[in-house]
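One structure is given here, and the rest of the page talks about it.
Excluded from the complex is one protein chain; the other protein chains are retained at their positions.
Going in written order, the chains are labelled A, B and C, and every chain counts its residues from 1.
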Amino acid sequence: MILVMKSGATQEEIDKTAQQIKTWGHDVSISKGEYQVVIGIIGDKQDLAGKPLHTLPGVEKVLEVSAPYKKASREFHPEDTVIDVQGVKIGGGHKAIIAGPCSVDTYENLILVAKAVKEAGATMLRGGAFKPRTSPYSFQGKGEEGLKMLVEARKETGLPIVTELLSEKDIDLVYQYADVIQIGARNMQNFALLKEIGKLGKPVILKNGIASTVKEHLMSAEYVMSGGLNDVILALRGTRSYETAMRNTLDVGLVPYLQKLTHLPVIIDPSHSAGKREFVSALGYAGMAIGADGMIVEVHPCPSCALSDGDQALLPEDFDYLMKKISKLESWNQKEWKKEFGSMQSSQLLKG
Amino acid sequence: MILVMKSGATQEEIDKTAQQIKTWGHDVSISKGEYQVVIGIIGDKQDLAGKPLHTLPGVEKVLEVSAPYKKASREFHPEDTVIDVQGVKIGGGHKAIIAGPCSVDTYENLILVAKAVKEAGATMLRGGAFKPRTSPYSFQGKGEEGLKMLVEARKETGLPIVTELLSEKDIDLVYQYADVIQIGARNMQNFALLKEIGKLGKPVILKNGIASTVKEHLMSAEYVMSGGLNDVILALRGTRSYETAMRNTLDVGLVPYLQKLTHLPVIIDPSHSAGKREFVSALGYAGMAIGADGMIVEVHPCPSCALSDGDQALLPEDFDYLMKKISKLESWNQKEWKKEFGSMQSSQLLKG
Amino acid sequence: MILVMKSGATQEEIDKTAQQIKTWGHDVSISKGEYQVVIGIIGDKQDLAGKPLHTLPGVEKVLEVSAPYKKASREFHPEDTVIDVQGVKIGGGHKAIIAGPCSVDTYENLILVAKAVKEAGATMLRGGAFKPRTSPYSFQGKGEEGLKMLVEARKETGLPIVTELLSEKDIDLVYQYADVIQIGARNMQNFALLKEIGKLGKPVILKNGIASTVKEHLMSAEYVMSGGLNDVILALRGTRSYETAMRNTLDVGLVPYLQKLTHLPVIIDPSHSAGKREFVSALGYAGMAIGADGMIVEVHPCPSCALSDGDQALLPEDFDYLMKKISKLESWNQKEWKKEFGSMQSSQLLKG
Partner (left out) sequence: MILVMKSGATQEEIDKTAQQIKTWGHDVSISKGEYQVVIGIIGDKQDLAGKPLHTLPGVEKVLEVSAPYKKASREFHPEDTVIDVQGVKIGGGHKAIIAGPCSVDTYENLILVAKAVKEAGATMLRGGAFKPRTSPYSFQGKGEEGLKMLVEARKETGLPIVTELLSEKDIDLVYQYADVIQIGARNMQNFALLKEIGKLGKPVILKNGIASTVKEHLMSAEYVMSGGLNDVILALRGTRSYETAMRNTLDVGLVPYLQKLTHLPVIIDPSHSAGKREFVSALGYAGMAIGADGMIVEVHPCPSCALSDGDQALLPEDFDYLMKKISKLESWNQKEWKKEFGSMQSSQLLKG
């Protein structure tokens, strides 16, 4: 942490502030500029997280300098985390393709999709049994009946199943059936739920919030991890902006950015990002091109009879086409780039 | 609902689409323009909420024309809702001032604040026992011990108590002590929680989400109300934008806007909006000036020892100053404005 | 400036970076934390503005600590600037109300409005002769003919005239007639135009950009002021967000925030902020309540025949009502607040 003092801060204020920080168990390093004094706090420990640094005498700004997410940070865990879901791996070069209907409706549709996506190359099956809907009058999901259908589909195809958990109450129920637990955008900061699932043993896909920052996304992963679970997959489903062309705004540049900050796998959700079937495949292709560790995508045999988000569902043949394109795609490899060019800046400077 | 067809939509597509809508039990009215055809759906019932209108053949856009929130809408409930909290009223001209610490820390601080805010004119006491914190390593609240302190403070001052509920698991505990249940920004779309509290009998303050729209805020109120509860207070705590001058961006113009759409009371939260004590009072004053039904504001005797959000807490004397200013303020009265000027537009046109 | 080094920065990188800064004529102060090194640059001069600090070896972040706008900053000019427009003052406690049609259309309408707003208490007359329109097919303004009508209206009423300048080419023409030059949102960063008008002698109203930050707004004022002109008025017309309830999002908290950073007068534009007549008055009232140095508001006798932005124009009687309300309003006085409470934080801390 660095405290930037107000330009007119008095020596008394500087002393009081330094004193207070020492009381909290930290050393300080005071650096005086022409107009301003800066106090560096040495030993940037997590126990300062709750301290009211802004209110100390004469303080203008408080600047964080190291990541407040420790378990999620690559700083303290340089190797990629590889998560194993019933033999299907994700992270560290293993790409996972998770496909299936937005919500489970009929058994026939589910099996049809499950077989089709498996055939096309998907490695896991998604399907919602509990649905977070903006309106209380919209279809809310099939509940346990839907979970049971997913289990049947797993039996038929061998694909591990991914499904959303909405409520602390449903934890026992959902954990009984699912292989991977999905936490949606609206619950990204439902901290009570995050704490609970962090104590349990199944991998979690954590989507970013509707307008969360990258840092908040990582802090929510940290909530889960602080419970003991390491198997967290970060999913990018776009964020809200004033632009309504796509359903949400997905900056695929965040894929390599996140991969730099964290060792956890990072996947994209082109369905919720684009929001219109017409652009889902193109966006999924771009996300895989930039090096995502996988994607989660909605597929339905009859989008116009889907009970939720039919607008964004790919048709099975459509998904097959996308998978064929992806299979021939050489993804960008940021690690390789870094090895070749990451250190050139400073050497260049010496010439410059 | 109105369906705008693509400019090249064929007669066959128009017919199929009209046919499908009739299958769902609605009549249609087809209107042909020079370039485009528009299909109006007659009998705009809630059972269309889940239908995949976007995917019908030839459809370009789906336009909603009436509010999807029925219970919260002023359209179907023209009179202001007045909520009575242990004799303290809010709505319909009654203004409520809810003040107290962000989180309950020591009993001494709480009682000191409770007495001070009561003295200054507050009508309810706020205080957090369960705190939603971005970091799992920050102070998470005193829990039941905090709730008990609030009850003591209520005994001392007679002020009803407002406290936040974070988790379905804590419902029984919190309802045992609190007079008003607060749902924070991060849980505005925790639909599982909203459904539960809608079945219970205590008034709810529902804050807007971090980047929610007005419509989503109302839809979340509708979730609570669909459970049976009518006593919902909407609180504006600002939303996220690229600007970091204030902690959040509060457009106080949303106060009269919301009051037009809904019969529920609308209050402001200048503490979370401004985020810095220095601007909290000014913003609170502006919000009361434009006609909010009240405000919820953080007050702490020693901001620098507060365990959360000390930066934005007013000092007790500070709050007293604000209350004195507000007591002399004549709020804008949008209803009065509407009575005088609301219908002038059309009469003016006749002259024009 | 402060350079925060990467956590693994080598001693060689630190030395190279420190060396480079010294080459640019600045001393450094190096402060070592547990994980990170921070380099403070002493003598925070403007000539570092163009230097590629981010690219120095081992640098993680560059933090600015003092305002890059010197002429606009209150730091170097503590007293409020009072601008005198033909005897009408604004700033330092003088409030200016600028009213009139969005665009000048007919002479009859203009005179009718000019007399009405003068009667109601306006101190200047606004009216557009050159209009920036999103569509090239929309009405683009009356040009010189409009300027001449404004001059006539000034003769009739004595009100100084405020009009928008869109193009470098029109500078001579507009300066011949106008008393105050308005620069709109779309030209806030038309630096070529800002430089030109900074060399001329008439006061300027500079609106914020469509999604500008407070800092960018001040930097654009600095562009004008770097030409020599001191008479700049900052106008807040709201910014773009995902919310479409109002035309733009105006956070009136930015009024005291800006007044803290700059000595220039700060006014609000409730017409472009709210965008709908129904909410313009309420928002204008809130903006004056929080202490704006004035407002600029659109008034038209027949909104439905206005050639631009009729939706947001107040009727003359409507404006009169607003002015009567404002005349009885006691504005928030942030300076008074600061005098009473601004220093309490630190004294409180001593007790805490």
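One rule holds in what follows: a residue touches a chain if its C-beta (ideal position, glycine included) is under 8 Å from a C-beta of that chain, and two chains touch if they have at least 3 such contacts.
Nothing here was measured: the structure is a model prediction, and the numbers come from that model.
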item	value
Options C:40, C:146, C:160 or C:209, residue touching the unrepresented chain	C:209
Among A:26, A:142 or A:277, the residue in touch with the chain that has been omitted	A:277
Given A:149, A:250, A:266 or A:323, the one touching the chain that is not displayed	A:250
Candidates A:107, A:139 or A:332 - the one touching the absent chain	A:332
Interface residues of subunit C (partner: the chain not displayed)	20, 46-47, 49-50, 52, 54-56, 68, 132-139, 166-170, 186-187, 189-193, 195, 209-212, 216, 219, 222-223, 226, 239-240, 276, 303-308, 310-311
Interface with the unshown chain - residue positions in subunit B	2, 4, 7, 13, 16, 20, 29, 31-36, 38, 40-44, 55-58, 60-61, 63, 65-66, 75, 240-242, 345-346, 349-350
Positions on subunit A where the hidden chain makes contact	211, 213-214, 238-239, 241-246, 249-257, 260, 273-274, 277-279, 281-283, 285-287, 289-291, 301-305, 315, 317-318, 321, 325, 328-330, 332, 334, 337-338, 340-342, 344-345, 348-349, 351-352
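In this text, only the chains that are shown with their structure count from here on.
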item	value
Chains linked by the largest number of contacting C-beta pairs	B-C
Self-contact between copies subunit B and subunit C, residue sets same or different by half	same
Whole-Å separation of chain centres (CA-atom averages), subunit A against subunit B	28
Whole-Å gap separating subunit B and subunit C, where each centre is the average of the chain's CA atoms	30
Shared interface positions of subunit C, touching two or more other chains	241-242, 345, 349
